[in-house]
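For reference, the structure discussed in these notes is given below.
Removed from the display is one protein chain of the complex; every other protein chain stays in position.
Residue numbering begins at 1 within each chain, and the chains themselves are lettered A, B, C, D, E, F and G in the order written.
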Amino acid sequence: MENETRNILCDLRDGRISVDEAVLKLKKQPFEDLGYAKVDLHRGIRQGMPEVIYGAGKTAEQIEGIAKSLLDNGVETVLITRLDSEKANALTSSLSLDYREKAKCGIIGKIPAPSGIGRIVVATAGTSDIPVAEEAAVTAEVHGNEVVRLYDVGVSGLHRMLSHLDEIMSASVIIAIAGMEGALASVIGGLADCPVIAVPTSVGYGAAFEGLTALLSMLNSCAGGVSVVNIDNGFGAGYLAGMINHMETKK
Amino acid sequence: MENETRNILCDLRDGRISVDEAVLKLKKQPFEDLGYAKVDLHRGIRQGMPEVIYGAGKTAEQIEGIAKSLLDNGVETVLITRLDSEKANALTSSLSLDYREKAKCGIIGKIPAPSGIGRIVVATAGTSDIPVAEEAAVTAEVHGNEVVRLYDVGVSGLHRMLSHLDEIMSASVIIAIAGMEGALASVIGGLADCPVIAVPTSVGYGAAFEGLTALLSMLNSCAGGVSVVNIDNGFGAGYLAGMINHMETKK
Amino acid sequence: MENETRNILCDLRDGRISVDEAVLKLKKQPFEDLGYAKVDLHRGIRQGMPEVIYGAGKTAEQIEGIAKSLLDNGVETVLITRLDSEKANALTSSLSLDYREKAKCGIIGKIPAPSGIGRIVVATAGTSDIPVAEEAAVTAEVHGNEVVRLYDVGVSGLHRMLSHLDEIMSASVIIAIAGMEGALASVIGGLADCPVIAVPTSVGYGAAFEGLTALLSMLNSCAGGVSVVNIDNGFGAGYLAGMINHMETKK
Amino acid sequence: MENETRNILCDLRDGRISVDEAVLKLKKQPFEDLGYAKVDLHRGIRQGMPEVIYGAGKTAEQIEGIAKSLLDNGVETVLITRLDSEKANALTSSLSLDYREKAKCGIIGKIPAPSGIGRIVVATAGTSDIPVAEEAAVTAEVHGNEVVRLYDVGVSGLHRMLSHLDEIMSASVIIAIAGMEGALASVIGGLADCPVIAVPTSVGYGAAFEGLTALLSMLNSCAGGVSVVNIDNGFGAGYLAGMINHMETKK
Amino acid sequence: MENETRNILCDLRDGRISVDEAVLKLKKQPFEDLGYAKVDLHRGIRQGMPEVIYGAGKTAEQIEGIAKSLLDNGVETVLITRLDSEKANALTSSLSLDYREKAKCGIIGKIPAPSGIGRIVVATAGTSDIPVAEEAAVTAEVHGNEVVRLYDVGVSGLHRMLSHLDEIMSASVIIAIAGMEGALASVIGGLADCPVIAVPTSVGYGAAFEGLTALLSMLNSCAGGVSVVNIDNGFGAGYLAGMINHMETKK
Amino acid sequence: MENETRNILCDLRDGRISVDEAVLKLKKQPFEDLGYAKVDLHRGIRQGMPEVIYGAGKTAEQIEGIAKSLLDNGVETVLITRLDSEKANALTSSLSLDYREKAKCGIIGKIPAPSGIGRIVVATAGTSDIPVAEEAAVTAEVHGNEVVRLYDVGVSGLHRMLSHLDEIMSASVIIAIAGMEGALASVIGGLADCPVIAVPTSVGYGAAFEGLTALLSMLNSCAGGVSVVNIDNGFGAGYLAGMINHMETKK
Amino acid sequence: MENETRNILCDLRDGRISVDEAVLKLKKQPFEDLGYAKVDLHRGIRQGMPEVIYGAGKTAEQIEGIAKSLLDNGVETVLITRLDSEKANALTSSLSLDYREKAKCGIIGKIPAPSGIGRIVVATAGTSDIPVAEEAAVTAEVHGNEVVRLYDVGVSGLHRMLSHLDEIMSASVIIAIAGMEGALASVIGGLADCPVIAVPTSVGYGAAFEGLTALLSMLNSCAGGVSVVNIDNGFGAGYLAGMINHMETKK
Partner (left out) sequence: MENETRNILCDLRDGRISVDEAVLKLKKQPFEDLGYAKVDLHRGIRQGMPEVIYGAGKTAEQIEGIAKSLLDNGVETVLITRLDSEKANALTSSLSLDYREKAKCGIIGKIPAPSGIGRIVVATAGTSDIPVAEEAAVTAEVHGNEVVRLYDVGVSGLHRMLSHLDEIMSASVIIAIAGMEGALASVIGGLADCPVIAVPTSVGYGAAFEGLTALLSMLNSCAGGVSVVNIDNGFGAGYLAGMINHMETKK
């Protein structure tokens, strides 16, 4: 932002533009800059970062339009989340789409080679939590992370989780995904020594209240290093995990 | 019930009472009998069972009056729950009261020797849950059960719980007490092979919502054999655990 | 667990295996053992115990695969819960399935002869609660319990319940199932002298809030010996009731 | 209302007032009349009906002022609800106050002789519900009803309630008061053949949620003839019960 | 109940039956009697009272079976509530059914001539509340009450309600039906001098929360004489209103 | 109201009607007048104001009937809200309907030229909020307001909103529409110096709880001048905004 | 904003400042300008507008410090809300404070003469709502509005409200304040033809849920022109009402 402003000012000082022209240029700049500033960090500096399209509530035509526009502007990877198989089929005729059915995610372009501090573990309590987990895992992978999947390691069968103690304790970030009582986040949070992102899911019935119980439970975890995202928000967890796993690039 | 009815009818047949008197006696009988039936099971058949006084909302004088009346009628043991230390002090001048401060329970008379199928384990997630646990433990002890206390074995420090695996896996009944996210019940329920009574506590802050989160969490446990009582209801859990631990007497 | 460990150690002491081999064998053992420990109690010691498949969210093919695998491994009885009639039909071509439509349960293999301390009474407030009740009853039967069904004995017609006083008062365990206001649990809990497992159901409308009212109501029962499971969780109640009814085997 | 209008119109027709004066008089009349219409029914027609002062949030001086003003205007009986003993003491120096401590009600003037169709039964589940019950009972008595008190007849000791079957089945109106799970209303509603007014109370702890559970439970009663008032609203129940018990005066 | 008992006792006293036979006869009697006692009040004493079948969740065949059985046993009028038009069509081939589509009610047999203290006013806030209102109105009519319908008189158009002031103020009982904010009950309760039964409906969107807002609002009415039934419970309101409107028969 | 009353009185004074006739005429007048009073302000004084038909739950035939009746009575503009495209198609055969699909609104007659104090800004956080926004915008336009649409300016992309600072700060009234966390209202409320009407929408998933979170969030805005309407209530916001934007006509 | 930017640029062009100095000045400008822009509108343009200090959670010393600083900077009127009498007493020694006890508001400086489009009516349902009403009224008065107070005009005594029909129908803005069922807003919204700001209060007990019921009720009002602020937020309502009442100054 500073460079652009400085250029305008130098142009003015040196008489290449008038005060009126400088006013006009500057007037639109701050907020555009503000926007670009963030965009830059996302796309400019960390070259090759994917763009994300939230597919729910958009028609196949709309998704196609946005995706093509992004690709035309040099974006190398596009991730489409909440994309049902019907729309995915409609898209494959015109786009080279890599559709991950379990994750309900479509990928256009190449997935970057894994980088970052370490591996992201995506753990679920049950098999019904897998769609949310896959959304998280694919999101993390598309953002350049190595992902380890530990599915169906819920606390009512503790030995299943403990048999994966090595993966848990050597993870860089863990995404703990559970519906019903959501106890997985607390148990993993107590075992692991890394940030744990808890994702409540709407899995369960009766007093599960479509994820509310798991959500409240996870917020009450007394294990250090646990934070929570919205119910079924696999994308948010995968994105944040990738961000934390690339913290060294901030230095 | 049949005997009493038969006596009335014989009295009528033999002219000792009139039809009017018989009608009156029979009219009130079914429900009175119903009442006595239960009382008998509680006090008559299982001799030596304690009577319980819920101390909250009663004055020391009222408690003293009820207790003396019970003792005068042959009750050998009286348990007073939710008894604060101030009232306990007031009672000790006139009654031989064994006051358990942590449990907020007072005991009059002797505690029966432990009997039953096995041992009842009372486990808590944290130290703040101990008052509820002690209410459960003392209730179970007063009803003739051996109690093993495992306090502060919450799931965020899983090794603490697992170091007591022997007690957990050999228990007859387990009372799992936890506030906050209440994950203890699920983890213990997954490990143990006996009935687990989960007691949510009002311990915690914020999204703990005074026990609601732990309650909902415990109800969603997918471990087999887990059931739940009201928030902070240590007495109810101790009483039920004792009942289950004496199931062999039902045979 | 101890035996297996001891064998490895003896092999080491006697030079049949090296320290490296012993390390490898022991490394994977504890948590597997932990798992088997529980499995043993369930299946090993109490021979003939059924395996349970939760049918909801699984395809007929998946259920068939799991069931066949269990049967191939020597399991004698398989219980499939939450199995709709369509999937049941699909299964009957390849499996010898005993389908209980009301309970939405399928049974493969023989139902063990009733054993245990006494009889389990399954009581419902209304006729709409029967599907949950049947899930509980079939679960208990498949786990070797004698079940007495008392349906439509809700408290707004108290005489219907009281005409079954004998069954209620001689039960070993009672499962009280009700939607709407859930008062059945309190009334039965006040009459009976055995553990009462309350199951709220999602029956009702308006302020029934899909079982929440019955759930809260049941948790507030002041009758001794009452505990609660999740809304519509007939399986959980039947499983726990069977566990309590076989407490004598713990001795 | 018609008479007053007619007088104005006659005055106009006969030239005693001008059209402008008639307009002014009529303009303010309808809503004033509306008000008086109701006041008349309450106080005019049914002579001797008590006035009620809601004592909570008013100082002793304010209450004294209102009461004196009412008495000066010919009101024979004044009922002051939610009046704590401190304020009651302050009032007794200047007013001839009959203070009912349990009900937290003060009465000035004479209580009318009981009239109405029959007797109003006020039943409570426990002893902690008695303050609400007394507010209901005193309200009904002050409005000229005979009241029968049945306290501590909760459903967890069904025999206690059933031993009062005569009172319940011969009542004109029943007020069923309960906290916790509120099952009393359903059971009484199923037994009785008269209107049942259910009053949830804030008695209980944990999942009683200060009366919410009892409220929801009572609203779900499937017994015919049950309706519900606000939590702890003894006055409202007593007032409505009295109104129903005097329905014959509507004929 | 007394007569039947007395007959048995006289038979015993006079030697017509033995003590054993008397025991047997009495043994089954109390609870049946308890049931009949209520049934008598409903059907015996007040001859011609209709029987009600709750149609929701029952097949046309089940409804037909129950209805025929009732008619065979001398019941003159049968009311079927929550009966959709499809089932109604199926029923009309075999039963002489008077189907009221708006009320979703079917009537078999004759509707008794209106009796009772006065007229029952059924008022709704909007046109969407009419189905609930019709269920209430038809229920009241079938139970022998004259019903006045005041629809769409919600408080946001106060003049519409006030133009019916005469009906409101001369009613015997008023049923006030409203969704959304439910203010109708308070306004009518403040105007009328008779019992007001408030019925919240699930009409509305957003913060109406399917009737919860109207329910809470109605429970908070500070107008005297207002009580509340469950959301959309037109039947309950109509039944209770009819009961109150026939209070004089209790004398 | 006064004129009509005065006419009646003059008729009486001058002998054209009797006192009885005057009583009758006056009896029904006040509340009808009350109604017309408001109607007058809406339609009489502010000539050309549109009538609104709430289309949800009405058939195309019913809507057509009401619309024609209004037009026959001289109404120049009719707005039909919550009108789905199917009904709109059915209506266009018989009415000259201007259907706005995004808004689900149909307009009959001409839209008045914009008047009022200034411009109404309708801002949404996301694209999914647009249907609610269009309902608000069309409502405001039909009531004679100039509307500026700022869509998809949610706070997670602050620069998008800030690039429209001019529109925001020069608005007469702002309608801030957002689902999910509803932060838009607070941010706009902090920037703008005019009344802000916040409309929560049911957009979002999980802990959005169908608009409840946005609703609560908006009610807590500490920015001055913000008030809130019901979830998804675009019409209410547009109507109120138009009312405020025409405040000068009140002077 | 443009002028300031232009000055900097001219300074640069003319060599009075360097490019570095210009960059620094411009960098902080947009957002500072943004801030000043609003401050200007509040204080600069509309000269004499009062400053508001939220007194809750601040000590008397802190309030004194802020107030003195404001007065030193030329502010003519300071409004302190949520100021209890104890702090008010502490302040009066050093400040010339006009303390309004009912409103819990303190005013320093002169109250501007009433201006604006018309009068603001502040109406309450009961006497307990008066503190919130006074906060609203004093806030509006301090911001230069004429306020009419209509207290205790709740809908359960409709005649009281209707006797003030003139004030209601001639108001510029109405603030409708009510706890319990909050019906006042709907009724007034239906009568009045101006913006109605509804303020739910925490007055009530039981199912009033500390204002939640009134809040939900008010949000569901189907009367046009009604919007809602937070529970007990008298200040917010008074501030917004004043803003609307001065809309003509926006032209």
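Quick note on the criterion: contacts are C-beta pairs under 8 Å (C-beta built on N, C-alpha and C of every residue); 3 or more make two chains touch, one makes a residue touch a chain.
Every value quoted in this text rests on a predicted model; they were computed, and no experiment measured them.
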Contacts of the hidden chain among displayed chains: A, B, C, F, G
Chain not shown: contacting residue from A:V19, A:L71, A:I111 or A:M243: A:M243
Touching the absent chain when the full complex is considered, from F:T5, F:S172, F:T213 or F:N233: F:T213
Touch criterion as defined above, residue of B:A125, B:V142 or B:L158 at the omitted chain: B:L158
Touch criterion as defined above, residue of F:T77, F:S186, F:S227 or F:N245 at the omitted chain: F:S186
Residues belonging to chain F that touch the chain removed from view: 126, 154-158, 180-183, 185-187, 189-191, 204, 206-209, 212-214, 216-223
Interface with the unshown chain - residue positions in chain C: 2, 5-6, 9-10, 12-13, 15, 19, 22-23, 26-27, 30-31
Chain A residues that touch the omitted chain in the full complex: 34, 37-38, 41-42, 117-118, 162, 165, 169, 172, 190-191, 193-195, 197, 215, 219-220, 224-230, 236-237, 239-240, 243-245, 247-248, 250-251
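The definition used in the following text is that only the chains that are shown with their structure count from here on.
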Duplicate of the B-C contact set - from C-D, F-G or C-E, the pair where over half of the pairs recur: F-G
Centre-of-Cα separation between chain G and chain E, whole angstrom: 50
Computed distance of Cα centres, chain E from chain B, in Å: 42
Chain A residues counted as touching two or more neighbouring chains: 30-31, 157-158, 206-208, 212
Interchain pairs in contact, sorted by label: A-B, A-C, A-F, A-G, B-C, B-D, B-E, C-D, C-E, D-E, D-F, D-G, E-F, E-G, F-G
